[in-house]
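A single protein chain has been removed from this complex, and every other one stays in its place.
And now, chain A:
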Amino acid sequence: MTEESNLDVPQAKIRRGYGSLLSIWLVPIIALGVAAFLIVKTVVEKGTEISVIFENAEGMTPGKTQLKFKDVNIGLLTRIDILDDEKGVSVVIDVNREADKYLTDTARFWVVSPSIGLQGITGLETILSGSFIEIDPGTGGERKEAFEGLATPPVITSTDKGTEFVLSTKSLGNISRGTPVVYKGLRVGTVLGYRLAKSNESIDVYTFVKAPFDALVLEGTNFWNAGGVNINVSTSGIEVGAESLQALITGAVEFDTQSIYKNTWKAESGHKFKLYRNFKAKEDAKYTEKADYVLYFAGSVSGLAVGASVEFRGIRIGTVKEITLEIDEEKKKYHIPVLIEIEPQRITITDAGKKLLSVVEAGNLRKKIIENLIMRGLKGKLKSANFLTGQLIVDLVLAPDTKAVFLATSDRYPEIPTMPADIEKITTSVAQLVEKFSKLPIEELGKNLTETVGGIDKFINSGELQSTIAEYRKLAVTVRKVAESFDEKTLPQIGMTLDETRDAIKKIDATLATAEKMFSSANSLIADGSPFKYDLTVMLQELSAASRAVRGLAEFLERNPSALISGKR
């Protein structure tokens, strides 16, 4: 500058002047550097622009709505365009460079916003933060930059580990996509969707069970629709239960494994299960394995009905399925094939040493056990279940000494040989009982009882009471047994006249009634909780049961006096 020349000490001024001149131009140079650095940084960090098509842009704001993966921001919505056909919107998202690897053709996008749906209340956090777009990167594939967004969040994402199973059902009920799968009330999976099975007769429900819960799904596991209300009528009253409020509204699929299947094999992915209509249906169908056998009984099977139980040593192991009549024209013979259905699952295999590979194999093994039993002399015979009604059941017994006769007319079902029923034996024992019965000092006892009523107060605290009670209990039980064991068939064997029988029965009834009345009054005198009280109560129950049985027999005879002579018609 021109002023400098006027100064006395120009050299110093000039140097300083140049110094400050150089330094002052450093400022814009640095500014330029900073700006350039920022621009370069932005360009370098700039990610990929992708477009996602959604039905609408509800809750989305350009510059605000974020793209998230596992709650980490990986991009920002920069623009919303309405599609040319006006059928949706295309949102442009600037995806961070680090997230570039997620942009493949398996990636899925959806909007997370607060909603109340099948999976409960979701996206609650978005009330405060606003909606965001979520990405499920999927399992990779080809690179892509234009996507179609999902209308609803996917039921499972690619990061969910678990196994998919197929449930076959006749009717879908309230099951839909997103219906929870529950194990002991714990949500462990989801219904992915459903499809009409190839046969068009059932529906395949695709179900996903998350790890590690998928390990609970065994080949013997039962699935049932737990939605709605369960009403369970039992001896303890009526129990109304719903799995949960959610299950009530949206339905739920529950599964459980019976204890006998607890050590079976984990079901493979895609394993097909039956989906029971409800808990009860599942309980009823507990035994899914059925093995049919045929039995030919000689003589009449009257009293045997479809549905009658098949027992082995008193344990029900099956059901009578079908009773038909076969007539062989040529041989002038007739057969009555009785088809029974044994449920092998009622038989538990305890042989732990045996290594089994599948439920099917276990089923086969159980069937084999029955076949082995047949070889070892398993026979079927008719057994009276109820002497009064004449109901019969099929009793399976091991009788290796009796010759096995196979009568099979077709080989559709394996045959279990039969042996004659022990009707004669029954009759003999009944006759013996009747004899005992007629010898019972009923009148005497009744008299004694009547006398005792007066001295009851004295009685209560004496040791005599207990012995009387015990005596009466024994009597009552005997009476009931005798009365119940009267079968129409056995009645004529008694050998009494109708009137005699009737009178005897009426007498017994009257005596029992007196005894009952008397003890009832004694009962009220005794303190609650005393052992006498218990004995008395039991005795009273037995007395009334005996009374009822006797009365039943009497009434039957009143209505069917001919039964005494002719037996059952």
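In this text, a contact is a pair of C-beta atoms (placed from the backbone, for glycine too) under 8 Å apart; a residue touches a chain by one contact, two chains touch by 3 or more; residues count from 1.
As a convention for this text, contacts and distances are computed from a predicted model.
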One chain of this complex is missing from the view, so tell me which of "Paraquat-inducible protein A", "Peptidoglycan D,D-transpeptidase MrdA", "Aspartate carbamoyltransferase" or "Rod shape-determining protein MreD" is its UniProt name.
"Paraquat-inducible protein A"
Hidden-chain contact residue, picked from the options A:Gly88, A:Pro114 or A:Gly130
A:Gly130
Sole residue of A:Asn56, A:Asn73, A:Thr324 or A:Thr409 that reaches the chain not shown, by the stated touch rule
A:Asn73
Which of these, A:Lys46, A:Lys64, A:Lys266 or A:Lys474, touches the one chain of the complex that we don't see?
A:Lys64
Positions on chain A contacted by the hidden chain, ascending:
1, 3, 6-9, 13, 17, 20-21, 24-25, 27-28, 30-32, 34-35, 38, 63-64, 66, 71, 73, 125, 128-130
